[in-house]
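Here's a structure for you.
Here the complex is missing one protein chain, while the rest keep their positions.
What follows is chain A.
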Amino acid sequence: MSRPEDILPPDLFYNDTESRKYTTSSRIQKIQSTMTHRALSLLSLSTPSLILDIGCGSGLSGEILSRPESEGTPGGPHIWFGSDISSSMLGIALEKEVDGDLFLADAGQGVPFRPGTFDAAISISAIQWLCNAESSEESPAGRLSRFFGGLYSSLRRGGRAVCQFYPKNEDQKKMVSQAAIKAGFGAGLLEDDPGTKNAKTYLVLTVGGGELDGDITGVVRGMDGVDVMDARRRAKGMKRGEERKGSKAWIMRKKEQMERQGKVVKASSKYTGRKRRVQF
């Protein structure tokens, strides 16, 4: 089976024709709707929230986010912003007069919102595209790191994100989850119908500091086929999700606090919070 990701860059693949075909297919509408509801159940929102939809396309998920609780959207109606790299997809969303604000943007370039903006984020069938670098100046690792780094800081403490994606293979699944963990997220992978043609992979991400305190197990406990991944090895006697003083997560949080207070802080990089080795 050929993957569109291997054929063309996303903005060219989702041209006017393909975007319309995609949006009007009742089969696709049904699948995307099911996955959006699944993602919403993992977000467990109890009140109307501010949500970011990355790779929102023509707004199939957004239309669900805008519905009230009485029409099956937990905590709804939510207010959402959607970003997508395909202007054709966004054009169809405009035609449908979706309620969310739309952005033409490349998720691999980051997430341009101030720290703590969103209660939650979703992304349905999009982030596997980040694994394809569109030019030689970029690497998939760089794009993933900019995306997850930006997403992490744009979510409020205690916020969550659910990204359903189609990994090409195990390596890609790992590369994506590791990039999220590196950005500071607590991460878990949930697989529906694993090993079948209809397998669906959900990356469930939490930001520590809220009610959940970064503990992913609370989110996915009791569900089948859930793999909890936690790269942040816990120090002895430390509670899960607690940040060690001086750790990257701790530094990022402090920096954000200072940024919020309007202070100028050094840009974060892959070196932030790393041990500097003595050079001879």
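Just so it is clear, a contact is a pair of C-beta atoms (placed from the backbone, for glycine too) under 8 Å apart; a residue touches a chain by one contact, two chains touch by 3 or more; residues count from 1.
Here is the rule we go by: contacts and distances are computed from a predicted model.
Peer 1: Which name from "Trm112p-domain-containing protein", "Probable electron transfer flavoprotein subunit beta", "Dynactin subunit 4" or "Coatomer subunit gamma" does UniProt give the chain that's left off?
Peer 2: Its UniProt record gives the name "Trm112p-domain-containing protein".
Peer 1: So which of A:P4, A:G72 or A:P112 would be touching the chain we can't see?
Peer 2: Selected residue, touching the omitted chain: A:P112.
Peer 1: If the hidden chain were put back, which of A:E71, A:D101 or A:D193 would touch it?
Peer 2: A:D101
Peer 1: One chain isn't shown here. Among A:T36, A:S49 or A:Q164, which residue touches it?
Peer 2: The single option touching the absent chain is A:S49.
Peer 1: Across the whole complex, list the residues on chain A that are touched by the chain not included here.
Peer 2: Residues in contact with the chain left out: 47-50, 77-79, 81, 83, 85, 90, 94, 99, 101-106, 109-110, 112-114, 116-117, 119, 135, 137-138, 146, 156, 259, 262, 264-267.
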